[in-house]
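In what follows, a structure is listed as structure tokens, so that the remarks can point back to it.
Missing here is one protein chain; the remaining ones are kept as they sit in the complex.
Right after this comes subunit A.
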Amino acid sequence: MQLIFEMFTYPFILRAFEVGIMVSLCAALLGVSLVLKRYSMIGDGLSHVSYGALSIAMAFGLAPLKVSIPIVVIAAFCLLRITQEGKIKSDAAIAVLSAASLAIGVIITALTTGMNTDVCSYMFGSILAMSESDVQLSVVLSIVVLIMFVFCYHKIFAVTFDENFAKAIGVKTSFYNSLIAVLTAITIVLGMRMMGAMLISSLIIFPALSSMRIIKNFLGVVICSGFLSVLCFCIGIVISYRYSTPTGASVVIVNLGVFLGFCLLAKRKDKIIKE
């Protein structure tokens, strides 16, 4: 308990909590839809694009968030288009895009600042990276994402469960698909400073997967993932503070632990039902 009080005396940890809780909540809610639509890898692809965009912003001395959000949103649109038209298989498209933007990012950093600790913090995250204005922007955008999600919840369910049916009864499915992509893109950019480009996609995938082990209705899964995600983030950051481990990686490990625990729980439940 004393440990937690001690943590909150540092303003940068307080900032990390603010942003982290909001972002992990957004990521978990959107993650349910993405995982069920078989789009898990989109998060991963977009985070690499986000890395490329950040390095461009740094090279030109621009504000990182304001540059990378539009770039990643456009990338998300492109990925969705390519996937829907079906000319290139979506997994291949994502792989191409993420490798290309990673390469661009690495070359730009090598030519300008060189490989330094900044680059490392993009890759694997750092809670020191957030400035005061970043925090404000992140919190505002997260709230926008949450509100949009709540208002479009039923439509998102319909588009996720059965896109053809939704389209047949007059739901504008391409609009809602784009909405999911845009919200995901924003969430990823916001989260990647802290979690790192390599690890941010876990924030999207893990909570949804864990909840789906034991909960059998959509609303339940959404609520449970939101809750798990925030909880795992908080535990992760405390561990990271106590043992001086990298924040992003600690959060992922906690998520992994929860996922494995839920798997065991689900197996046990199955056994009991069979008996």
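One rule holds for everything that comes next: a contact is a pair of C-beta atoms (placed from the backbone, for glycine too) under 8 Å apart; a residue touches a chain by one contact, two chains touch by 3 or more; residues count from 1.
Note that in this section contacts and distances are computed from a predicted model.
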{"item": "\"AIM24 family protein\", \"Pyruvate ferredoxin oxidoreductase alpha subunit\", \"Hydrogenase 4 membrane component (E)\" or \"ATP-binding cassette domain-containing protein\" - which is the UniProt name of the missing chain", "value": "\"ATP-binding cassette domain-containing protein\""}
{"item": "Touch with the omitted chain, as defined above, among A:L3, A:I169 or A:I272", "value": "A:I169"}
{"item": "Candidates A:M7, A:V106 or A:C152 - the one touching the absent chain", "value": "A:C152"}
{"item": "Missing-partner contacts on subunit A, residue numbers", "value": "36-38, 150-155, 157-158, 161-162, 164-171, 212, 215-221"}
